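What follows is a short report on a single structure.
Missing here is one protein chain; the remaining ones are kept as they sit in the complex.
And then chain A:
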Amino acid sequence: MRIRALAIRIIRQFVRDKRTLALLFLAPLLILTLMKLVFNGNAVEPNIGVVQIPAAIVERLSSSDANVTKYDDAGAADQALKDGSLDAVLSLAGGKPDITLEGSDPSTSKMVLLLLQRTMSAEEPGVAPAVTYLHGSADMASFDYFGPVLIGFFSFFFVFMLAGVSFLRERTSGTLERLLATPIRRFEVVLGYLTGFGLFTLLQAALIAWFAIDILGLYMDGSIWLVLLMNLLLSLTALTLGTLLSSFASNEFQIIQFIPIVVVPQVFFSGLFNLDSMTPWLQGLSRIMPLYYGADAMRGIMIRGEGFSDIQLDIYVLLGFSIIFALLNVLALKKHRSI
């Protein structure tokens, strides 16, 4: 009864606060859209200058996504390279191919090298390998790989902030003291908060998932219900962690200070960056981060089409985190009322 009253109050406050609603629902969509535009941009066509190269090779280069410019002498080509109008110059030195790269941008250099190697090796008669994909497809973009992690991250980040600030305000405005001067139990306060916020986090999770999959066309191979479940669990963890940490902040600015300490490190370990290249003890650190489990499950569901049995460990761990944080919340409230 009291839990319901508290949940209804939180919902009413939320509905009145249009700007916060917009932050919760629209900000993730905006950022996801930007991410898609950044990571899914059309492949850059490298500008390659050629100096006295057989016509057959030039033709193959042109047909494979490169802008080819012919030069008669090496001097003019080098000048164009210096001007920045070329990314690489291909010439023949003593019968062997010679490549000079502009080299400022490592990713462009890599792309040019790959392109040139492919073109040259095609000269040799060989067997073209047949390529099949176990997961994903040939036209899967970076965004499809990062997307599932980002969906989880946004649910986590925005809910963490909102829960932290809301609970802090309850404390600093004195309403928490008034709340605790009624016969409400401490666990009822925590459950009321979970219920009230839970509704909005559920809506947010559904909106983000729908937008990412149906509008942005994010690669999706698994069950939408599992995606929603994981998102909800991540939000619950963020909610309980946010309210818990707000006990240790005395104003809104101090909540912001938790972002570099609590949120940003989780991004590094969430799988946006390759974990395998980290030293083992650092990899172990990811095991204590809720976002690691959420991201792992999201990627599994969306890219590899994993089912419940594949991700159940992630589910249990996130549930465990939420329960521990909620219990600590009940304890932390003791600071404000001894019973």
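What we mean here is this: contacts are C-beta pairs under 8 Å (C-beta built on N, C-alpha and C of every residue); 3 or more make two chains touch, one makes a residue touch a chain; residues count from 1.
To be clear about the criterion, contacts and distances are computed from a predicted model.
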item	value
Complex member absent from the view - protein name from UniProt, among "ABC-2 type transport system ATP-binding protein", "Phosphoribosylformylglycinamidine synthase subunit PurQ", "RNA polymerase sigma factor" or "Phosphate transporter"	"ABC-2 type transport system ATP-binding protein"
For chain A, the residues touching the chain missing from this view	1-2, 4-6, 8-9, 12-13, 16-17, 173-175, 177-185, 336-339
